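Please read the structure below before turning to the comments.
All protein chains but one are shown at their positions in the complex.
Labels for the chains are A and B, by order of writing; each one numbers its residues from 1.
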Amino acid sequence: MFGNQQYNIINSPLEQFEVTSLLGLNAPILGYLNISLTNLALYSLLVLFIIVSLHYMANNDTKLVPSKWSIALESVFASINSMVREQLGKELYLPFIYSLFFFILIANLTGNIPYSFTITTSIMVSIGLSFTILIAVTILGLSIHKLHFFSYFVPSGTPLALVPLLVLIELVSYLARAFSLGIRLFANMVAGHTLMKILATFLYQMFSGSLIVAVLTLIPFTLFLAIMGLELAVSFIQAYVFVILTCSYIKDAIELH
Amino acid sequence: MSFLGLRKWPTPVAKPLWPFIAAGTITYFLVAKAQDMGVKSEAYAKDPRNPYAAQIAKESHH
């Protein structure tokens, strides 16, 4: 995995998550300048390009009869809109939630293309997103409720003797959100892609055996295709879960339980 | 379809998101600090893949 790269067929299944530099500028000017285009950056730009072009294509230009793309996009918008309305009661944070959903969804779906890189399997991306959301939610709660925000950590009707213990528990569970939100996305993507790689390596070895074994391998191959379908579903579900939990965190900060 | 200040229904889109923008800035600095620590750590300071290896070696001479 580390050191000199070996171009064997059987590599470590975790190698697909490695960030490598594709184009690098490394020069001792302006102190020490190092600009490199990694595969993470390339795929982030690709995701941005896909999202923008999808919305450009699906723009129906205020025609009376919408195109098929427009209908699909509008139904996604309607479902996110109803989710945000249900949780928050207003549409103030809809632009943020909508763009977050599309970023994670497109990032997960482009990762399902074989030999590509998934940007959400990079822990910097997923933990960075969840850290940003937790810090933002804390700032939001503090700006709305000032010092009353800290009453969030004391559930109402607690006997005084239990307050220090409960505050500690609530504080830990509040801070654990910053990690659990990102690690959920990260772990789902990493475990799914590693499993696919292991199964694909195994199937490749079976297919390159004798003819009878290769024909018999078609049975586990159908199972593999089903797991691929599950992986596509997981990409969608994880984006949805991330967004719905973000909504409920914002709601907690606004309403304080 | 108009864009950038010329929207048909001028509603504040970026303004209510100021906590998120502030948090993004904080996260940016945290990530930059983590990168700095990782680049200068014992395990990766002399790694051939580290693009800052030459600079760290030069600084440690002083």
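The rule is short, and it goes like this: contacts are C-beta pairs under 8 Å (C-beta built on N, C-alpha and C of every residue); 3 or more make two chains touch, one makes a residue touch a chain.
What we mean here is this: contacts and distances are computed from a predicted model.
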item: Complex member absent from the view - protein name from UniProt, among "ATP synthase subunit 9, mitochondrial", "Ubiquitin carboxyl-terminal hydrolase", "Large ribosomal subunit protein mL43" or "Mitotic checkpoint protein BUB3"; value: "ATP synthase subunit 9, mitochondrial"
item: Omitted chain's touching partners, listed by label; value: A
item: Which residue of A:109, A:166, A:187 or A:254 touches the chain not shown here; value: A:187
item: Which of A:41, A:109, A:142 or A:244 contacts the chain that the document leaves out; value: A:244
item: Where the missing chain touches chain A, by residue; value: 1, 12-14, 183-184, 187-188, 190-192, 194-195, 234, 237-238, 240-241, 244
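What we mean here is this: only the chains that are shown with their structure count from here on.
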item: Chain A and chain B: spacing of chain centres that average the CA atoms, whole Å; value: 19
item: Contact set on chain A toward chain B in their complex; value: 21, 24, 26, 28, 32, 34, 36, 59, 61-62, 92-93, 95-96, 124, 128, 131-137, 139-140, 143
item: Parts of chain B lying in touch with chain A, wherever the complex brings them together; value: 1, 13, 16-17, 19-20, 22-24, 26-27, 30-31, 51-52, 55
